[in-house]
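Showing just some of the chains, left in place.
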């Protein structure tokens, strides 16, 4: 994988900070590398579905963001990132002390980047995988008015 | 499609009420029919990503819940519903006064139900589709400890 552009980590962290949804769910950035980003989120009852697990949509939100920033870390300075599609297989109930989402770029295309995402539930220092994502991230140019 | 079981609407609304995530995003039930459920959610800046659109994870959460309850509306009284996978194509930025998600059962299997979900952004009385989902919902029996 390419070396991390010195500006890429700053761009990802700045863009993350502008995502109010990330603040709402209490998410934070664990690490930013070239084409790979890890985020974390503490368990919260406010984000549960009817059986007491974190809602699949929240699991997806964390993982989509990790994949999006993994893609952004490899994009030129004047590009913005937009998710065009993702698919999530839910492997186990999302329950534990916190969730960790890791997004990796599998195919860094010029127009589309394909990412693989994994979400783990952490409890007592142990991790169990709860979700598997594949996603397409579009490289948007500045003529669209989007910035990252 | 089958006629709505007289208990099904109550079960869906009760299960919806136990989803704290739905309260957190301000979602409400618009309608429950046999194999088809509509939910709504007002726009909120707290749920936006970095470009000011509702986060794709929130769009997904609303649509997954609509699909899950569409499936639950066709399940036997002693079954619970669990999403095993979904895929979402994002068609337009999720921005407007509110989002409407409609979930429909396409194939009501005994073990797995396949659903089609659509999300629309509403603005000034006009609707624009923002997302398209396909999802698999597993029919869980009570031996799992899950209830709906």
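The first chain written gets the first letter, and so on, giving A and B; residue counts start at 1 in each chain.
Just so it is clear, a contact is a pair of C-beta atoms (placed from the backbone, for glycine too) under 8 Å apart; a residue touches a chain by one contact, two chains touch by 3 or more.
Because the structure is a prediction, the values reported are computed rather than measured.
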Complete-assembly copy number [criterion: all chains share one sequence; 2 shown]: 4
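Assume only the chains that are shown with their structure count from here on.
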Once you find the CA centre of chain A and the CA centre of chain B, what distance in Å lies between them? 22
In the complex, go through chain A and note every residue touching chain B. 15-16, 18-21, 23-24, 45-51, 54-58, 60-62, 64-65, 80, 82-90, 146-148
